[in-house]
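So the structure is just underneath, and the comments pick up after that.
With one protein chain removed, the remaining protein chains of the complex are shown where they sit.
Labels A, B and C are assigned to the chains in the order they are written; within every chain, residues are numbered from 1.
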Amino acid sequence: MDAATEVYMPGSEEEAIAAFGDGTDIVVVGGGTIVVPEMSYRRLQPAKALMLGRAGMAGIRREGSRVTIGATTRVAELADLPSPLGPCASNVADIEIRAQATVGGNICAGSGNEAPRGDLQGAFLALGATVRSAGAEGVAEESLEDFLPKRRKRLLLDISFDEPAAGAFAGLDRPHTHDYTALAVSGARSADGTIRLAATGAGGSGTRLPSAEAAAADFEAGGQAALGDVTPHDDAIASAWYRTKVLPVLVRRVLTELKESA
Amino acid sequence: MAKHRGKGIAAIEYPTGMNQNGDPSQAWIKVKPDGRVDVFAGTADIGNGSKTIQTQIVAETIGVPYDWVTYDNSNTDSSPMCTGTFASRATFVAGMAALKAAQEVKVKLLEIAGKELEIDPSDLEIIDGEVIAKGAPQTKMSVADVAGAATFGHGELITGTGAQLKPYSTIIDSESGAVDLPPHSAISYASCAAEIEVDDETGQVRILRLQQCYDVGRAINPTQVEGQIEGGAMMGLGLGVLENCYPYYPGVEHRGGMFGSYLAPGMEDMPQIDTIMIENPSADGPYGAKGIGEMANNPQPPAIAAAVHDAIGVWITELPITPERVLRALEAKEAGTSEPRRKGKLVVFDEELSVNAVSSGGMRFEVPA
Amino acid sequence: MKVVGARIPRYDGTAHVTGRTTYVDDVRVPGTLWTKALRSPHHHAAITKLDTSKAEAMEGVHAVITWKDVPLLEYGHLAALGIPADEPLLAKDEVRYLGQPIALVAAENEDLAAEAVSRIEVGFEERPALFDVRQAFDAEAPEIHHEGNWYKHFEEEMDRRQIRKGDIKWAFDNADTIVQGVYRPAAIEHAPIETQVCQVVPEANGRLTIYSCTQALYFSMGVVAAHLQVPLNKLKVVGGTTGGGFGGKVDTATETMCSLLAMKSGRPVKWRWTREEEFLCSSTRAPWHMEIADAVTKDGWILGRKMLTLHDSGAYSRFSPYGLTKHSFHHTGAYTIPNLEFDGYVVYTNRTPTTAMRGFGVTSVSFAVETHMSRIADVLGLDPIEIRLKNANRIGDTSPNGIVYTDPSTVLTIQTMAETTGHELPADYRTMTSEPRSGDLLPEHLVAQLGNPEEH
Partner (left out) sequence: MNLTVNGVTHEIDSSPLTPLLDVLREELGITGAKAGCHQGGCGACTVLIDGEPRRSCLMPVGYADGGEIMTVEGLGTLDDLSPIQQAFIHHYAAQCGFCTSGMLLAGQAYIDHGGTDDEEAIQNALAGHVCRCTGYSKIIDAVAATARGDSFDLTETAVGKHTTMATGGAE
């Protein structure tokens, strides 16, 4: 199926950046859990593919309170990190897929075919994460919020954030472990008391919830305010109506958890 | 946030074999020169275990050890007609064909043994691979030797054929629906009690426990019957709260094309499942067996629906009982619109779902008043 | 020795756990071509153009088939039961559901077959589609089936399955309460882990060996033989080992088309549906619409039932008329109800045709009847177990279509469940049996309606 695809498998980050170039016509393969089935179903027939698995871009580094996570770090490796990232990562798919899927692949995933993708985007948004990426104008560093719209065009190298004073995560109990998060909310409180909130599954990608943050002192009001920050959609696993009903509940649960961990 | 627990029950019945019969199954058996038995039947094993069941029936009926019997359902050249594995018929109907073929084999074995032992065949029986004179167990001959004698001494091939067919039951009055013959030969019965928990904020329904009681007629292989009942319970759970091809029915949008968007039950959805098997033999099935494979996914949805009502006071009668339907029902309850309309002796639920509310008069459901 | 009743391991257990069981997808035949289907992208449309020449011209493409290649295009799977054919094997001038097969390609590999499918030139003119069975009878409903929007071939060309028993008017006149409700279980997928798959090998002697995942070897062989118009000795169906079926593999979904491709190409041909095809194009369990009104007394006797069922058949009949008949025979559930008026329709819509699935026809009615029973208990303030025991069918009672129950165990299974769950029953319910009714449990309306059970 991919006989016509030119495959690069770089042995270092530098080689990966060079092979990626300006990103034209190249598909980046992290673990393969998204790209491989898309190719099996012939929805994706890339001219060039960049397989990052052996580029040495995995690992979690800590410098003081700064945590940096390499692009090909497995989602499973985040499971033991504090909330919201740990619980959020544990909520992704199942044990086998978490061990193959990469953080970079998850963050850079396009919007899903039938269900939302990018489970981790919400948690990283809540953490105020910064992305280092390569592409057309060389290597750049920017906030995840700024990066998300460009995520299909750039090569994510790593993502970093300051460990929050407290974190919280609330997702829907999925009846199933096979798919992407139907709806989840992540929250983090930094040392200065700033609260950041973000949702996954309430739009085409993870969404920051600034209105909810502004109203966060009142959990109910915060939850309702969140609705102003999202455009929920219908898909196979939940309707926009349902997401609208439940988003405030999850926001409230996150705010409650953040308070309780104070 | 509150979680509410509830309990509900259901009792069901289900026919074994095709609804109006007319569905033949056949089997034939040959015996090798050493007494080993080859069964040929056309019944597909779809996981239900019919290879094992029919092999057990043949071994029991002839009186030879289970591991003497081979079973071949692999193709239509060597195996005779079987209508198929559906309608809970693989044990009840097709098993009967195998049983009849085995009975014929047994008769022939006893005939040959009778000649060899110079005893009337009716005074012989076969136990565990040996032909034994009734009341004189020291007079015996192994089935292997009988088969050898048939092959090399009497010049005979020991075979048996069996065919099972209940005639088609015709509807003789299209007005009343009356039939000329009993349309199914055994009805199985079951009951189910469900215990569930509902999160009234997210609408999630979790099934905690299913306690189920099945009249299985006779369990040819109790473990396999358990397998059918447990597997059916999970399918019924899926039907009750998870699965839907058309999440926006009657709309056709967003039909799920993956296991992640079509919610077949997974391992984490499992409740505790308690099973009670009652053996109340059927007059028509092999060794009293009935077919319980299909009915095994029927009692859970209504038991769950009743349990949801018990937990949160709303009736949800569209399946599956999704989180969204729970929240919508709770909203209606809050708004005071979930109560049935009462007029005189009429108590009318679900009016908004009725054909009367949706069609423009082409079809009505009128109740004699 | 007792073999029957013994917990003997599966006959094929060792093969299953060692990976040695040969499913159809595991059959290896050198030189096999792979198959892909051109399927309808519309729910309902006229086919205005179908030109396969560009696909046929491709190197590595060995056969393309359309309706023109099928000797008998329409064959009713249940013709023997008087259910006429209404579905073409491959769409001819119209498609009635999304995913309906129009043409198939056999090529050297799957990629090539997919590429060839994309080069088939096909034109459509979209037509209005119908999805809500409740609107199918409306004057303004779009016409979606050549026989009208519902099936019209029950006995004596009735357009519905009808059950009439006793005196329904008497029941409703004498009721203390009439409880009415609507029940709508969803369409669901069989979702066996093995998708539909078939391999056909044309043999030197002119026969076809068909490796099939069918649940019914002879049934599928009959369907293939009818479409191909060949005697059964031209076919050998190899199977008997199926990776899950649940009713969906009673459909002969792949065998005939693979046979035609094998005949046309002279090569072995294999077709394995993708999971997406299995989910989006394979037949489903039907969605049902059921309305029940029960005439009940204040102490919980069900005097009569009026019921309307609309069986959403999807685009074609397939087994639906059979399923609806079975449904009608069981619309009283495990209870004796002396007065009945049931009307059921097989209604066409522009969804994927529905088919048999575990509990066919009855799963729906069990849900409706039992939920309704729980509601009646709730409305009357009665115990849901006692009301069931009270109305439970007994030896000598008759089913909706007049069959005498000989060995019901409704009473026993309900009592056992009550005991298991710790539900205390009053003494008379605890000691109740399935023997013919007497005393309080043979109320006047049942004496009048059932007559003397001894007479049966």
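Here is the rule we use: a contact is a pair of C-beta atoms (placed from the backbone, for glycine too) under 8 Å apart; a residue touches a chain by one contact, two chains touch by 3 or more.
The model shown is predicted, which means the values in this text are computed figures rather than measured ones.
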Can you list the shown chains that the omitted chain is in contact with? A, B, C
Just to verify: which one of B:V37, B:I171 or B:M258 makes contact with the chain not shown? B:M258
Per the definition of touch given earlier, which of C:Q100, C:Q162 or C:T195 contacts the omitted chain? C:T195
Please identify which residue in B:P33, B:G148 or B:P222 touches the non-displayed chain. B:P222
Of B:P80, B:G203 or B:G231, which one is in contact with the hidden chain? B:G231
Positions on subunit B where the hidden chain makes contact: 46-49, 215, 219, 222-224, 226-227, 230-235, 258-260, 264, 266-268, 270, 272-281, 288
Provide the residue numbers of subunit C that touch the chain removed from this figure. 6-10, 12-23, 25-26, 28, 190-195, 242-246, 272, 274-276, 407, 409, 412, 416
Quickly run down the residues of subunit A that touch the omitted chain. 1-3, 5, 7, 9, 29, 31-33, 35-37, 39-41, 49, 51, 53-54, 93-97, 99-100, 177-179
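We take it that only the chains that are shown with their structure count from here on.
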Would you identify the chain whose Cα-based centre sits farthest away from the centre of subunit C? A
Per contact tally, chains sharing the most pairs are B-C
List the centre-to-centre spacing of subunit B and subunit C in whole Å, with centres computed as mean CA coordinates. 15
Centre-of-Cα separation between subunit B and subunit A, whole angstrom: 46
Check each residue of subunit C and list the ones that touch at least two other chains. 276
Residues of subunit A defined as touching subunit C within the complex: 1, 3, 41-42
Quick one: in the complex, what on subunit B touches subunit A? 1, 199, 201-204, 206, 241-242, 247-248, 253-266, 268-269, 323-324, 327
Partner subunit B, residues of subunit A touching it in the complex: 113-115, 172-173, 175-180, 234-239, 241-242, 245-246, 249, 253
